[in-house]
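Mind looking over this structure? Questions follow.
Excluded from the complex is one protein chain; the other protein chains are retained at their positions.
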Amino acid sequence: MTFSPELEAKFEKLLKSYPPGRQRSAVVPMLLYAQDELGSVTGELVEEVARRTGITPLEVNEVVSYYSMLSRQPRGKYHIQICTNISCLLTGGEELWEHACRKLGIGNKEVTPDGQFSLEEVECIGACSWAPALQVNYEFHHHMTPEKLDRLIDNLRKAV
Amino acid sequence: MLYNEPSPLEVKVLTRRFGLPNSQSLDTYLASDGYKAFRKAVEMGPEKVLEELKVSNLRGRGGAGFPTGMKWGFVPRNSPKPKYVVVNADEGEPGTCKDRLLMENDPHQLLEGMLIAGFVVDAHVGYIYVRGEYRYVIEILDRAIAEAYERGYLGKNILGTGFDFDVYTHTGAGSYECGEESALLESLEGKRGVPRIRPPFPAVAGLYQCPTVLNNVESFSAVPAIIRDGGAAFAALGTPKNGGTRLFCISGHVNKPGVYELPMGFNLLRMINEVAGGVRGGKKLKAVIPGGSSCPVLKAEECDISMDFDSLAKAKSMLGSGGVIVMDEDTCMVKAALRIMRFYQHESCGWCIPCREGTLWLRKLLARVHEGGGTQSDVPLIGELAKNMLGRTFCPLGDAAAMPTIAFVEKFREEFEAHLNGAPCPFESKPVSA
Partner (left out) sequence: MANVKLTIDGKTVEAPANTLLIEAARRAGIEIPAFCYYEGLALQAACRMCLVEVEKAPKLMTACTLPVAEGMVVRTNTPQVAQARKSMLEFVLTNHPLDCPVCDKGGECELQDMVFRYGAGESRFLEVKQHVDEREWSPVVFYDRPRCILCFRCVRICAEGMGVAALGVVNRGASSEIAPNRGDHLECDECGMCIDICPVGALTSGTYRYRTRPWEMQHVGTICTHCADGCKTTLGIRNNRIHRGNNRDRSGVNGEFLCIKGRYAGDFAHHEERLLTPLVRSQDGFKPVSWAEAIKTVAGRFAEIRQRGGKFGVIGSNHTTNEENYYLQKLARTGLGTNNIDHHRTGDVLSLLRARVPLATTADLYHSKAVLIVGVDLAQQHSFLAYQIRANWRHHQARVYTVRRGPVREDKIAARIVSVEPGGELAGVETLRDDLAKEPELVILFGDAIQGEAVARLTEFGSSLGIPVKYVCLVDYSNSRGAVEMGVLPAEGGMTLPEMMAAGDLDALWVVGANPLRRHALAGKPFLVVQDLFLTETAQAADVVLPAASAYEKSGTVTNVCGEVQRLQKAFETPGTKTDLEIFGLIAREMGLDLKQLGPWTPSAVFAEIARTVPGYDLPVEVLEAGGAVQAGPSDGLPDAVWAPVQSAGDTLFTSGTLGRYSKMLNAVREAPGELYRA
């Protein structure tokens, strides 16, 4: 399986970050970085990561299915993750979530038909003092309101 | 970058460089006493450094509050095995967002803390396990690490001391449980984030079964200041047995939510009213979760309390990870309990029966009660089920789910009862947020 030169370089660095014989340590980072490039954790990726780290595909699958950021299902180009945990809940996170569902016409872990947006209701993302918060891919957006969310989505649409 | 205005009441020790131009850069760090503590530690020798840490009364900032000096002292320095330094930057306790700031604004302070730890226990490799959502933080750390290597603050023979140390960042991928130290080590080894049977503890058998110093970002970040200015000075900032300052993350219904560095033992009511600008909209304070979602809720009348490990333990709650979640009079406590349980159910690793099944049952039960589908016997059942988990699960996640639940039912029983037999949620008519 071939990846971009950047990702290959990243893998090489990762596999060197752990002591000899401990390359299994790179499994989670490899999967996440590869997912960023491929859009999801494919079966082929599982086999490839297993091969490169010297473990079985089953062992990789055990890991993939455990971590909530790893997904076997393809996501949108913009994966919008809205926190509704306690601090965000207290400051309107739930309304924000419902607004996003209505705005995009999709539900949790669903993708818009054009493949541009996906939505996920997530647990605490570490932005409690600046709630409610969300992430688009890895980018934080603090102090969100339904209006700010509208503008954010509209701008992303334009960028598409 | 800062996301809220600082407060004049803050005592800036760990956050002293926050807001400086280029605070992430090595030059800024060096201009402000950077890496002096490491040089001093090398001069002092490991024993004296440990002594200084003990004097500082620094207690683990991850949540459990275990004395850091003692923890480092457990590492068998002379073990023939390699030793490791691991930073728990898997900040995930709801209500907590401080480690992110420490890494984002002052990465070298963390690196220096790791260096000192490595020197003390004779470790030569360190890993910073950062939650996957903090990708930009990892990028900042990687840049800081690269800069440190370039300028000889990492790598071989650091600053001519003969001490070698390598640091790597490692991304998580979405699991609260990996904040539990043995689960974090499993995850760092490329496995599912399921905790280990303890003992042995990481100090003896940690990463790759080797002796490991494992602390929270804030704990490591406090070390340079302690070594530089002395343990006694740090201890004096706080209360007896609770040395130094703490980054409190104030969230919820306050006018000025934010992360503030305050001395240990700062009064909670003052924190809400004077630091965070009081309850917003002029509403009345109903309750506060003082240290992140796993800490039992305090009723408004319990909030005149010193924010230190011991005072909160006395009040049957915990200081936890410093997440102060403020709830006003319009907050539905059943809904709060449900949302918190939903979180623990989502994050339960599934290893042990009481946590795996207990959190799911409680989530379903609390949801039913919140929707009005409960009957009188459901209210005591919530508490009983939580107590059946308490102290009996494989790791502290079960307790973290049970403790707040027990407190919610015991302290706000009448609110649960107001939801029974088809009654609509008394708070649904009012918007949850102001």
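Letters A and B name the chains as they come in the text, with residue numbers starting at 1 for each one.
In this section, a residue touches a chain if its C-beta (ideal position, glycine included) is under 8 Å from a C-beta of that chain, and two chains touch if they have at least 3 such contacts.
All figures in this text were calculated on a predicted structure; none of them were measured in a lab.
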| said: Please identify which residue in B:187, B:242 or B:348 touches the non-displayed chain. | reply: B:348
| Looking at the whole complex, which of B:55, B:269 or B:360 touches the chain that is not displayed? | B:360
| note | Missing-chain contact among A:19, A:57 or A:146 belongs to A:57
| field | Touching residues on chain A - with respect to the absent chain | value | 43, 56-59, 61-62, 65-66
| message | For review purposes, identify every residue of chain B that touches the missing chain, sorted by number. | response | 175, 192, 197, 345-354, 356-361, 364-365, 368, 381, 388, 391-394
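In this text, only the chains that are shown with their structure count from here on.
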| task | Round to the nearest whole Å and give the separation of the Cα centres of chain A and chain B. | result | 23
| field | Interfacial residue positions of chain B with respect to chain A in the complex | value | 3-4, 82, 91-97, 99-100, 125, 127, 131-136, 168, 170-176, 187-193, 208, 249-253, 257-259, 289, 293, 323, 325-327, 331, 335-336, 339-340, 343, 346-347, 349, 431-433
| field | Of chain A, residues touching chain B in the complex | value | 17-19, 22, 24-29, 31-33, 53, 55, 59, 62-63, 66-70, 81, 84-87, 89-92, 94-95, 123-131, 135, 138-140, 142
